[in-house]
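One structure below.
Here we show just some of the chains, and they stay where they sit in the whole.
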Amino acid sequence: MAGNTFGTLLKLSSFGESHGEAIGGIIDGFPSNIEVDFEFIQLQLERRRPGQNVLSTPRNEKDKVIFLSGIFEGKTTGTPIAFLIYNTDKKSEDYDHLKEVFRPSHADYTYTAKYGNRDHRGSGRASARETLSRVVAGALAQIWLKHHDVSIRAYVTQIGPIKAQLHGSAFDYKAIEHNMVRCPDMEAAKEMIKLMEQTKLEGDTLGGIIQGEIIGTPAGIGEPVFDKLHAELGKAMLSINAVKGFELGKGFEAAAMKGSEHNDLMAVKDGTIQFLSNNSGGIQGGISTGENITFKVAFKPVSSIKTPQKTVDKKGQNIQIQIEGRHDVCVVPRAVPIVEGMAALVIMDFILRQKAYNNK
Amino acid sequence: MAGNTFGTLLKLSSFGESHGEAIGGIIDGFPSNIEVDFEFIQLQLERRRPGQNVLSTPRNEKDKVIFLSGIFEGKTTGTPIAFLIYNTDKKSEDYDHLKEVFRPSHADYTYTAKYGNRDHRGSGRASARETLSRVVAGALAQIWLKHHDVSIRAYVTQIGPIKAQLHGSAFDYKAIEHNMVRCPDMEAAKEMIKLMEQTKLEGDTLGGIIQGEIIGTPAGIGEPVFDKLHAELGKAMLSINAVKGFELGKGFEAAAMKGSEHNDLMAVKDGTIQFLSNNSGGIQGGISTGENITFKVAFKPVSSIKTPQKTVDKKGQNIQIQIEGRHDVCVVPRAVPIVEGMAALVIMDFILRQKAYNNK
Amino acid sequence: MAGNTFGTLLKLSSFGESHGEAIGGIIDGFPSNIEVDFEFIQLQLERRRPGQNVLSTPRNEKDKVIFLSGIFEGKTTGTPIAFLIYNTDKKSEDYDHLKEVFRPSHADYTYTAKYGNRDHRGSGRASARETLSRVVAGALAQIWLKHHDVSIRAYVTQIGPIKAQLHGSAFDYKAIEHNMVRCPDMEAAKEMIKLMEQTKLEGDTLGGIIQGEIIGTPAGIGEPVFDKLHAELGKAMLSINAVKGFELGKGFEAAAMKGSEHNDLMAVKDGTIQFLSNNSGGIQGGISTGENITFKVAFKPVSSIKTPQKTVDKKGQNIQIQIEGRHDVCVVPRAVPIVEGMAALVIMDFILRQKAYNNK
C-alpha cells in the first residue's frame, strides 16, 4: 500500500529516481500472445522526451527502453513484463546547492516530512522523469487496446491563458502533431508558442490543459459504486505530476446547467440506440455508454522558475533561491503521451475486469 | 475487484439497492478502543436525509443506522463494524412503468449493458441512496480523526449559476448550517433558494459545487507516485453520484497562472516553517504540506426532470417519458455530509498508512 | 488490510461476533443472472450447524440466512450480495466468569494483545461461528461452479488416531452423509463415533483430518509465482479455525519419495492427454493440470476441555479454570461444509481471474 502500483488486473509497479541508475517498472497481468510494437512504444517515449525543441528542457536523454522479461520471440508471454530506461544524462552535482533547500511548490519539503530524508538530486522520486514508466506501460496497453478497437487521443487545449477553439473549422485533429505544443488549433498553437518564448525570457513558467478522448469503449465498462470508470480515470490523471484538476464531459460547467440542458437524450436510429448528445462524457452511473469518453486535465505551471524566491532551508533559516538548470517553460505538450498512457492503463484494466465477470 | 470496496487500510465495503431490504456496509480496519459517538453519526445521516425541507425529495425515511458488530460496550473492538439502514419507505410499484425504459442520463442503460439485467426499482444499486453507507463510515472516520486533531468541513459554493462569495465579509462558516442550502454566504443562499423554488415549478433541476477543507492534517501524508493524496481524494469525490469534476487548490485556474504567481513561498516565523500562500491546496508532490487541504467538487443537475424527454425502451423503440415521483430539484446541499464522509475516509486511510511506515 | 476480506475478483467480506447481533458478510464480484438455489445454501448451513447430534454442541440455532441485496427475482444482479444470520440463541451471561481469564489455546490472550480489549462472550470474533459466512458464500460459489462443471467434495479421514481406509472396498463416497462423522469408510466411522463418545465422557476433545477434492477444474487455472493455486487454497484452509496443516497431493509423504516415484507420467489415450498418476494433486507449477485437485487439512483438538487447567487471568495471577458450557468433542465433521465452501471460493476466484486474461 505504498502507492507505487497502479491498476487491479493490469498492474504497473513503478520504480526509479531521476538521478538514480534507472527508471522502470513491472507490468503484471498483461495477456499472452500479443505482438509487441516496439517502435510505437519508443515513439511515445520520444513524444514525452525533453529536448524535443528549444522550449523544453535540453536534458538530452535517449530514453531507450530495455525489456528484461515477459516478452519472448516478439510476443508477450503472460508473465511479468519488466523494463527499464537508464538515466544516462544525469548531472547530480548540478543539484548539490539544493541539498539543504526546500524549493517552493516542489516536493522537497513534503518528501522530507514523510520519509525523514530526501534524494535531492533532481527531485529524486518526485521528478516527472518517473512518468517514463507510465508511457511505456501505457503504450503496451494501447497496443492491446488496438486489438479491441479502442483508441486514445489527447491534445493541448490551453497554455497559460491562451485557449484553443474546440469546435468549428479551427479545430483539426491532424494539426496536433504538426505544431510543437500539440494543439489541434493551429492559430492558437502559434500564440501559445509565442507566449512560451516570451515567458522563457522572463524566467517564468506556464501551466495548461490537456483534453483526452477514449474512442471505441463498448457500453458496460466500469465498476461502481467506488470504482466508477471516471473515478479511476480521475485518479490516474491526478496522479500525474503537476495535475490539479480533472473533469469528465461538461465537468464544472455542468454545475451551472439545468437537467433539461445536460441530460443526454436517446433515440433508436437504424436499429441501434444512439445518444443525441454526450454531455455525460461517455459515462453514466460510472459505466461507459459506448460514446467517446471525454475528459480534461489541468496542469499547474512548472515550479522551477529563474526569478529569486523566498524560501527556507533544512536548518529553518529564511533564504532566497534562484533555480538555474534545465527546466521546461511548460511541460503540458510533453504530458500528452502520459495522459494517453494513463488513460490506456485505466481502460484496459476495466475491460479485463469486465471480461472476468461477464457470462460469455 | 468489483468496485464496492473503498480504501486500503481502512476499508468500506458497501451494499444495497434503494428498494431492496437495506443499505449498509462493513468497515474493516477501524482501530480498537474508540468510543463511538452515535449521535454524531445519526446527525450526519440527518443532514443527508431527503425530506429535510420542501425542496428536497419528500421520501421520508428515518434512516436509522443499526450496528451489527465490531462495537462492544460503546467502543470499537478492532473487528469489522457492520451496519445497515432498512429501506422503510420504498414504493417499488412507483417504478413499474419504468421497468422497460432507459431514462436519459440515468444509469439504466449502462447497468443493463454491464450486467445484462437491471433492478429497475428506484435506480437499484445506482441510486444515490447508496451514499448512506458512505456517510456512516465517514462519520466514524471523523470520530477517529478528532482524536488526531483533524477535522473536515464542506459547504455549497454554487447552485446553478449562483455563486457564493468565498472571501471577505460575505463569507461566514457559521452561516453554513443556518440556511437550507448549506452555503457560507447568506445572501447567495437566499438567491440559491429562490432559484431552486422557481426551477422546481418548471419541473427542471439544478447542479452545483461543493467546496471541502481538511484541517489539521500533519505534513507528510500521502503515497506517491500513484496514490498521491489528492489522486485518492479525487477518486473518492468522483465516485459520488452525479459528480463530474474535481479540483485541488487552484484547480483549473492554475492552468492560466504563471509559476511566479502559483508557487507557494515559505518562511520561518516564530521558529516554525510557514507557507505564505496555499495555491497548492495543501498538497505538494502528492503529500500533505500541513496547510489546509482545499478542494472543489462539481455536481451535474439531477437527471430526473418532469418535462417530457425523448428516449428509448428495452425493445429498441423510440418513446417519450415524463418522470414523476419524489425527486430533488438539487441534491447538492444534501451531498455536503457525503463529501465530508468521503474526505474523512481518505484522510484517515492515509494517516494509517503513514503510521505503518514511519520509524517511530 | 485488516484481514476480513477473502479473494480477489470474488471477494467475501465477513463480519460478526458469536454473541453479537449477527454473523454475515458481503460477496462482491459475483456474476449476474445466476439463479440462486436457496435450499442448497441452507443445506450447507445445516451440515455445519451445531446440535446435529448428541456429540456436537447443543447450542441450537436455526442459522437461517437472510439476503439483503444483490439478488432480484431469484437471480443475482452482479451487485454486492449482503447476507446475515442472527445470533438467536446467545447466552452471553454463560461467559461472564471468563471475562478476566485467558483460556489455554484459545484466542483470548492473543486478541487482548492485539486489540487491547476483548469481547469475551463466546470468543467473540474468534469464535468458529464466524465460519457461517464462509459456508454461505462458499455455497453460492458452488452454485456458480456447477454451471462450469466444477464440483467439490470433502470428508473426514481421521478423528483422533482413528484413520479411514482411503482405498479399496472400504472406501465409499456414498457413505459420507450416512454417518454422523462424514467419513467415507463406515467401519472407521463407527470407531470414530465410539471414540468421540468416550472422549466426551472424559471431558476431553479430539482433532482430525478432512480430505478435499475439486473435480472438473480445467487445466490452466492458477496465478504463479505467488498466487499459485495451491498456495491460495492452503491459505484458505489454514484460515479456518483450528486448522494446523495443509497438504496438496502427496504432501509431506512426497518428501520421502524419489523423483521417479513421484513424477506423474503422461500419455495420449483416445486423442487426449492423460496423466498416469496424480501424485501432484492436480496442480503443477501452481496451475491446474485438469486432474482432480486433492488436499488434506489437519484440525487440532477443540481447546475447550472440561478438565481443570492451569492458566492466568488479566491481572497476571495464576489460576485454574474448568470450562463448562456447550462445546463439541470434535468439530471436524461439522467443518466439512466449511472446507467445501472455502475450496469453492478459491477455485471460482481463480476461474474468474483466468477469464479476465485469456484471449478468447
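Worth a mention:
As written, the chain order gives the labels A, B and C, with residue 1 at the start of each chain.
Quick note on the criterion: contacts are C-beta pairs under 8 Å (C-beta built on N, C-alpha and C of every residue); 3 or more make two chains touch, one makes a residue touch a chain.
What you are looking at is a predicted structure, and each value in this text was computed from that prediction instead of being measured.
Each chain in view is the same protein; 3 are placed here, and the whole complex, as held in this structure file, contains 4 copies.
Everything below uses one rule, namely that only the chains that are shown with their structure count from here on.
Chain geometry summary: the mean Cα position of subunit A and that of subunit B are 26 Å apart.
Here the CA centre of subunit A is 46 Å from the CA centre of subunit C. Per-chain Cα centroids separate subunit B from subunit C by 39 Å.
Across the assembly, subunit A contributes 1, 9, 353, 356-359 as residues in contact with two or more other chains. Taken together, the subunit C residues at the contact with subunit A in this complex read 1, 9, 29, 31-33, 78, 352-353, 355-359.
Per the touch definition, subunit B reaches subunit C in the complex via residues 1-5, 8-9, 11, 13-17, 20-26, 28-30, 32-33, 66-70, 72, 75, 77-82, 84, 114-119, 124-125. Considering their complex, residues 1-6, 8-9, 14, 102, 104-107, 109-111, 113-114, 116, 125-126, 130, 158, 160-161, 199, 204-209, 218-228, 230-232, 234-236, 238-239, 241, 244-252, 254-268, 271, 273, 276, 279-281, 283-290, 296, 298-305, 307, 309-312, 316-318, 353-354, 356-359 of subunit A touch subunit B.
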